[in-house]
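What you see is the complex with one protein chain gone and the rest in place.
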Amino acid sequence: MSASFTKSTARNIFYGGSVFFFLLFLGLTLDTTMALPSHNAKAKLTDAAVRGKKIWETRNCGGCHTLLGEGAYFGPELGNVYVRRGPDFIKGWMKAMPTNVPGRRQMPQFHLNDGELDDVVAFLKYTSEINTNNWPPNIQG
Amino acid sequence: MRTDSLPMEDIPHDRHVPGDLAMWCFILAELAVFGVFFLVYGYHRWRDPALFSHGQQQLHLLLPTLNTLLLLAGSAAIVAAVRAFALNRQRSGRRWLMSTMLAGGGFLVLKAIELGGKFAAGITLSSGDFWMFYLSLTVFHFLHVVLGMVIVAAVWWQARDGRYAGATIDGVETAAAYWHMVDLVWIVLFALIYVAR
Amino acid sequence: MSNASAATLAAEQARAPAQIKYRSQAVAKPYFMAAIGLFIGQILFGLIIGLQYVKGDFLFPAISFSTARMVHTNLLIVWLLFGFMGAGYFLIPEECERELYSPKLAIITFWVFLVAGALTIVGYLGLPYNVLAHLTGNDLLPTMGRGYLEQPLITKVGIVLVALSFLFNLSMTLLSGRKTSISIVMLLGLWGLAIFFLFSFVNPNNLVLDKYFWWWVVHLWVEGVWELIMGAMLAFVLVKVTGVDREIIEKWLYLIIAMTLITGIIGTGHHYFWIGTPAYWQVWGSIFSALEPVPFFMMTMFAFNMVKRRRREHPNQAATLWALGTGVMSFLGAGVWGFLGTLSVVNYYTHGTQLTASHGHMAFYGAYAMVVLTMISYTMPLLRGREANSPQAQNVEKLAFWVMTLSIVGITLCLTAAGATQVWLQRMSSAPLSFMETQEHIMPLYWARLVCGLGFFSGLMLYLISFFVTGKRQD
Partner (left out) sequence: MAGIVDPMNTPAPLTQWLLWAWLSGLTLLAAVLAESGQLSQHWLAPLVLGFAWLKGWVVIERYMGLCHAPHWLRASVHGWLLLVTGVLLLSFR
């Protein structure tokens, strides 16, 4: 068979293809950012939820838990924990940590005050309202 | 440059890869992407035929039919261009390349009118399964026509400097192969989205 | 600092070995040594969290799981970055056929990066995370507390400065030297690495957008620009050990990385299925990421083909083994295991389970750890003044290769089984168990994973020992 296979063509395909698909990705990103408000119309990002997000980040909650399936797989999914357990359970649970049951996985005590606990709950309420296209498959996350 | 092209090239009726092998790898990858896209479309249509028929009823056939004719004309012109360059008829070859670009330009204009109407009607990627596939496939293909025009334009530019005079016409064949791929995908797309309803 | 680095530089230059072509390539050596040291640290913390999976209160509260995991993943990133930088400092002068623009800057950069990295780890281990965040200015620009990007703001700024100094040095070298495809692809990848890291400073309050752009760092790194770096490093070593015509290797390199970015950029969409983004990503993400194994398969075929067509028998057989191993393991880990969970209909059940962890372990080891080890295996003997290590040393290194690789296969299989159990009991069952009940059922697999982890650590120790085996020189 006769065929040519040149470096210059391969190089042009690399540059052209990369630019082409990156521009397409930017286009889809633009569409996504424009579609988000209506897609997540139910999710209310309140000031308390924003403060709760900062608490989530600065206590490294994602170092053990998943949130919408992303994070670590040591503790349960918390994106829908507001629905699964309710606000009072969440606050009571965090106050009672650690359990100190020998051999069990331990969650640290973060010494959050009542206002901060409410912020965490507001954040978890917000995450439970995000339109995740029906993920997770059931309430257990 | 062509370090691993095999000998035996002078044997008549030898199997010949039209254009650069790297481009054919790219073409096969593109066909794979479109192919999987079509199969996923088929799966969704099979699950909810009513939704898709209803969407298809709202598409007019005039513009896409004209567009099919334009793309086919572009393909025909680039075949003529390859033959012209193979016979070392430079002026004629360049003219045929220009014809391909004109046909492609016409396609882009008509397609922009069609898509503009859809956008004006408030249709987006989130307007349900049918419109999601309609927009994804047609816009994705539209961008491929743009890329095809860029490639043909680059070849046309090089042809002006006599790049394809006498020695090798690989570049023309490579561009032609890509253009035909874009055409081939559109042939399936046209039948699938617009006509088969 | 500058005195110390100048002294180090002088010391490096004084014993600049005969086998490297340009004396300034010697700056790669400390980078590779730091990489191996941090690699050992990464595995130690991996063992800690592996043990915490079965003995939940191990080391609690001194080192909680979240802290140990953060150290484990951050050390991974940092040692790979050290490896990439060492590879850059070695590869670019050789390809450009000139000395490095500024070896002194490279040494200063090394110490800045090492000290900043060490301080960050000390901060992780010595301070509560929120105190560390407060002290390091997270209130000014909150960027912390997101996977892989847990570093304090000042560390992130430091990483950017280190990357800029590194890229400035290499780019100046390239601009006035010979420009080969390998060096251009390497630099493109490294520039991309730096540019996409800037998205680590983007942290919108809207969680969906936060996650959306978080992936611009994480996915566009490991399934995008890092693959350019990996491809360039692999191509460089293959040119050296096989003696195959550079033109052939370079055109395959271009074709492979073209396929990588064509599939990988839109392939980011496989992370946008369930995080609050529109549903069309399920179609776009599935289609493109389904094709992501293709470039990895091409990479495997490429490595084996080039070795098969080799025109010389390079005495460094260990480096060839690492190169072939990279091809196979990156295909298995990134290609096959990545594909297992990438289609949205499957991912709906596997998302956020140990299946993701299994893919992560094999892909990071197979693609990036192994390509850095390939580079180290090829360059370290040269940096130490010989073309290849003694056969005895190479035998130990090859044994280490097999022990580490088989151990990671074991870890991956354990985690795959663990993930499948999770999917079955917690997601698909008609009476789904809770997360923690499910974990109880997985305990035996976590024990097995820990055993494999110990195996990996012993392989790593063998690898370390191989540097100190002298034996008789072949030549």
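Letters A, B and C mark the chains in the order given here, with residues in each chain numbered from 1 onward.
FYI, a contact is a pair of C-beta atoms (placed from the backbone, for glycine too) under 8 Å apart; a residue touches a chain by one contact, two chains touch by 3 or more.
Predicted model, so just to flag it, every value in this text is computed and none were measured.
A.B. asks: Taking the entire complex into account, which one of A:3, A:28 or A:61 touches the absent chain?
C.D. replies: A:3
A.B. asks: Name every residue on chain B in touch with the hidden partner chain.
C.D. replies: Residues of chain B in contact with the hidden chain: 2, 5, 9, 12-13, 15-18, 24, 28, 31-32, 35, 38-39, 41-43, 45-46, 49, 53, 61, 65, 68-69, 72-73, 75-76, 79-80, 82-83, 85-87, 167-170, 173, 176-177, 180-181, 183-184, 187-188, 190-192, 194-197.
Just so it is clear, only the chains that are shown with their structure count from here on.
A.B. asks: What graph shape do the protein chains here make by touch: line, ring, star, complete or other?
C.D. replies: Contact map by chain: complete.
A.B. asks: Taking each chain's centre as the mean of its Cα atoms, which chain lies farthest from chain A?
C.D. replies: Here the answer is chain B, farthest from chain A.
A.B. asks: State the pair with the higher C-beta contact count; candidates are A-B and A-C.
C.D. replies: Result of the comparison of A-B and A-C: A-C.
A.B. asks: How many angstrom lie between the CA centroids of chain A and chain B, rounded to a whole number?
C.D. replies: Computed from C-alpha means, the inter-chain centre distance equals 40 Å.
A.B. asks: Chain A to chain C: how many Å between their CA centres?
C.D. replies: Computed value for the inter-centroid distance: 24 Å.
A.B. asks: Specify, in ascending order, the residues of chain C that touch 2 or more different other chains.
C.D. replies: 247, 251, 254-255, 258, 262, 278-279, 284
A.B. asks: Can you list the residues of chain B that touch 2 or more other chains?
C.D. replies: Residues 1, 4, 22, 25-26, 125-126.
A.B. asks: Which bits of chain C are touching chain A when the two form their complex?
C.D. replies: 49, 52-53, 55-57, 60-61, 64-67, 69-70, 129-130, 133-134, 138, 142, 144-147, 150, 181, 203, 205-209, 211-212, 247, 250-252, 254-255, 257-258, 261-262, 265-266, 268-269, 272-279, 281-282, 284, 348-349, 351-354, 356-357, 426-428, 432-436, 439
A.B. asks: For chain A, which residues count as touching chain B in their complex?
C.D. replies: 1-10, 13, 16-17, 20, 24, 31, 34-35, 38-39
A.B. asks: Going by the contact rule at the top, pick out the chain B residues touching chain C in the complex.
C.D. replies: 1, 3-4, 22, 25-26, 29, 32-33, 36-37, 40, 125-126, 132-133, 136
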